[in-house]
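Only one protein chain is missing; all other protein chains are in place.
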Amino acid sequence: MIPAQFDYVRAGSLGEAVQELAADEDAKVLAGGQSLLPLLRLRLAYPSKLVDVGRLPELTGVHDRGDHVFIGAMATHDEVLRSGVVNADCPLVAQATATVADPAVRHRGTFGGSLAHCDPAGDLPAVVLALEGVFVARSAEGEREIPAAEFFVDYLESALGPGEVLVGVRLPKLGAGWGYHYEKFHRTAQSWATVGVAAAVKRSNGAIEEARIGLTNMGPTPVRARVVETALRGMQMGDDVRRACEEAAAGTSPPSDLHAQPDYRRHLARVLTHRAILHAAGSP
Amino acid sequence: MTEVGKARKRKEDRRLLTGHTQWTDNLRQPGMLHVMFLRSPMAHARITRVDVSAARDLPGVVAAFGGQDFAAEQGSLPCAWPVSEDIVIPDHPPMAVSEVRYVGEAVACVVATDHYLAADALEAIEVDYEPLPAVLDMNEALAPDSPKVHEAGNQAYTVKITSGDVEAAFRDAPVVIDRTYIQQRLIPSAMEPRAVLAGTDGDSFTLWSSTQIPHVLRVMLAVVTGIPEHKIRVIAPDVGGGFGSKLQVTAEEVLCLLLTKRLGKPVKWTESRSEGNLTVHHGRDQIQHLRLAAEADGRIRGLQVELLADMGAYLMLVTPGIPMLGASMFNAIYKMDAYEFGCTGVFTTKMPTDAYRGAGRPEATYGIERVMDELAAELRLDPLEVRRRNWIKHDEFPYTTISGLTYDSGNYEAATDKAMALFGYDKLRAEQADRRDRGDPVQLGIGVSTFTEMCGLAPSRMLGAANYGAGGWEHGSVRMLPTGKVEVITGTSPHGQGHATAWSQITADALGVPFEDITVLHGDTAIAHKGMDTYGSRSLTVGGIAVLKACDKVKDKARKLASHLLECAPDDLEFAEGVFKVKGTDSQKTIQELAYAAFTAHDLPEGVEAGLDSDATFDPENYSFPHGTHLCAVEVDTETGMAKIRSYVAVDDVGAVVNPLIVEGQIHGGIAQGVAQALYEEAVYDSEGNLLTTTMADYLLPTAMDLPDFVTDRTETPATSNPLGAKGVGEAGTIASTPAVVNAIVDALRPRGIHDIQMPCTPERIWRALR
Partner (left out) sequence: MPRMAITVDGVKYEEEVEPRLLLVHLLRERLGKTGTPVGCDTSNCGACTVMLDGKSVKSCSVLAVQADGCDVVTIEGLGANGSMHPMQQAFHEEHALQCGYCTPGMVMAAIDLLRDNPDPSEDAIREGLEGNLCRCTGYCNIVRAVRRGAQEMGQAVRTS
């Protein structure tokens, strides 16, 4: 199918991009286009203008910033996967990114683009939520920081304002003692996660000191499995962990769609959370 | 020279591998226009207004039309298979005029200079609808108070076939298995979306289409549009897969032809995938009720089958015939005393169904092979043992089955033994027992499918008896060119099957000419002037044999010429490796020399015409009956419900093989499609009749990650119904594999009291069954 007409501007600078977006409320940011182009082709979106930020140097690259990793919004999934610092310090991001779409899509699709798209079935939102990343956004008013917990507002809706561009995401280096796992469940290799679980677990003296769990596709936004996180604190590995994970779906409102009903998704959240925790804790 | 049987690499490949392709969408003509169709968003509605005026005013738009604009000349899309006396064949206008009956039905169109501009203009067309109730469920559709899809009601036809004393078979039967299975609706999903290009010189018309059936299409276009047949040429250029979905006379083909007639310009239409999911005919969609009566030792007494078959909104080319292709197949390879088959075709407000790889036979094979496993479970017998007790033994062929077909050859024992050895059957059974004992959360299931099918459509007299609208012969023509090279013309229309390679092998052996010296022409009604096209695993066993017969005629003529030139009696000549030699002498003529002599015609014997060429048709005396044993091991994660194939072994008997490489490829692809029905694919409509699986993101096709490496092997029991001894292979894998996979899943779960999972066996369905 064929997209409807739109204007196009390739922003020469972040300032110009912000101005273009502020001037036209129906304008949309074009990053890698891997989510947007199918929507345009199916005529599910009719932007008046696309502001192409794909080549802005301010938005590119993966940067080691000491206590955190800064991933530019326009870093492609492929770049993220190849990044030494991501693999060393944010391996959960690398694991989840490896499950995003397929190699060709990962060459074009961007880290920031897929987060800003706010699809709860996307793999990266739950990861950034679990890692408590901080989103950096720029508008005509300047730069602001948005904690992950506030970024995912609703289904396909982020906290970014109309004239605002995502610059990148700060991901804290959690340091030694942490283990990570992204457990994705889907019907075919191409299909979206029915449910996904992003887990980061810190162990000390055999016990779980801290666990962070982000759930993919268990509601209109990614969600934390807070009840499980709390229950796991201080717990030894064993049957108790399985019991704790039984609460993984607490407080979620999973969708009903072609691939699963809510009760099945709740069940999957429990099973997959347990598996993710075991993997992340290093004792699958 | 023995080319037949050799794993020749395909002649077709280079063009396809280097991008020198002729997909219909690649073609362009001077002044070519692009058409796009506006499609109904309603499952069932009266059309009260179509206004195309705003679209007409947009840039690049040449014309825009609604259904009324075609009403006088568009005719009705054909149904060539009225299977019963009581059949109702409703009018099927290519563009809806007053009523729409499924989401996706064309209601208007725009013709523009560019497809981008056509897409824009489509949005400017206004259509008003008065909603009518959707009819979606077959059982509800047959209730007396159901809303009607068509005036005449929702029953398309009924068929009942009985053989033997069914009542006696069930009376006091020690075992009766009674099951209902759902054959879900599938979307064929050939990788190349449909495309049509129609052009005219003001007098005659050429239509390029991504079709499997250029010859049938030409006849039907003439009948539907009233354009005389001799003024229509149909070309199937490179065609990117069909699987039955391009065995059709489509609305878009008719409308493109009418548009080029009206506008005097070439008009092209290319489907988008989401449009195709809505409007390429769907496959399967049956509710099957099976009752099987057996003795306590597992011997089958009788079988009763009652089908509800979803026709969708209209009867297309062979829609009503699809379930009938399974009518003689439920009894499969098994002996029994009585058999009853009933089928009711039902109209619903959905896309019509029609042929999809296997067409009726996968449904039948699924039903019987699932029930055989249920019988085995009931009697606590190994599923292969219960089959052994019932199948036709190899020394019992030819065997006339309870449904009246005569199977000419087969060896079910040999295929099964070979499959069991390759699979490691006993070892896997031991592992299964171990996992059961341990209560392993991952359970192992073993699925069996000992299938046969009828293919090679078909003996014309049998098709006639089944009230099919055409014959089942095929045409072949072989002409030797003056330089000794060979052109083979075939009435088959390949779209991935490798006929250019296989027909070259047959011809090379028959004429003793090099494989490389042969070109195969097809898919153009002006070149291949007659034919019945490619479907139903018929091309080799009918079309390949027609080529062989044409070669024999060329040889006969060459022999006459050689005997004249060498001044000997025809019988004094021996023919080998392309050379006619006078027995016991050095006197000889090569077939190439004879081709040149026939071309110059300087010295021809009396009654021999110039040119070394011939035409032949072949009409088989029987179907061919490939068979085989497929074994599948599935691991089921009982915590998530995910079923994953661990290993898959297929031993197929397709008789004598022309090209083992091509045969293996057909089996691989066939298995993949059957596995996909078992695990992944389903066309889903919502409660208002909207298709939910319109894209490949929603309609799940398996990727390389989702399928295992298939282990394949063959036994070779030649068919007796054709001189090559070949049987069809195009559909075998698909027919066999679906029940093998589902039997494996059910086998894994049977200790938990589960005896069925509805297809596709999604993790969610398995999980629900386990709860």
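Order of writing sets the labels: A and B. Residues in every chain begin at 1.
We take it that contacts are C-beta pairs under 8 Å (C-beta built on N, C-alpha and C of every residue); 3 or more make two chains touch, one makes a residue touch a chain.
Just so we're clear, the structure is a prediction, and the values are computed from it rather than from any experiment.
Asks: For a quick check of understanding: of A:104, A:140 or A:153, which residue touches the chain that isn't displayed?
Replies: A:104
Asks: Who touches the missing chain here, B:476, B:498, B:578 or B:628?
Replies: Of these options, the touching residue for the absent chain is B:498.
Asks: Of the listed residues A:24, A:52, A:132 or A:263, which contacts the missing chain in the full complex?
Replies: Considering all chains, including the one not shown, the answer is A:52.
Asks: Thinking of the whole complex, not just what is shown, which of B:93, B:240 or B:266 touches the missing chain?
Replies: Of all options in B:93, B:240 or B:266, contact with the hidden chain holds for B:240.
Asks: Given the full complex, what residues of chain A touch the hidden partner chain?
Replies: 1-8, 10, 30, 33-34, 37-38, 40-42, 50, 52, 54, 78, 101-105, 107-108, 189-190
Asks: List the residues of chain B that touch the chain left out of this view.
Replies: The missing chain touches chain B at positions 9-10, 12-21, 23, 25-26, 116, 189-193, 238-241, 243, 272-274, 495-498, 661-662, 664-666, 668-673, 695-697, 701, 703-705, 707, 709-710, 733.
Basically, only the chains that are shown with their structure count from here on.
Asks: Return the distance between the CA-based centres of chain A and chain B, expressed in whole Å.
Replies: 44
Asks: Would you pull the chain A residues touching chain B in the complex into a rising list?
Replies: 1-2, 4-5, 38, 42-43, 185, 187-192, 194, 258-261, 264, 267-268, 271-272
Asks: Using the touch definition up top, name the residues of chain B that touch chain A in the complex.
Replies: 115-116, 119-120, 123, 272, 274-275, 639-640, 642, 680, 684, 692-693, 695-698, 700-706, 762-764, 767-768
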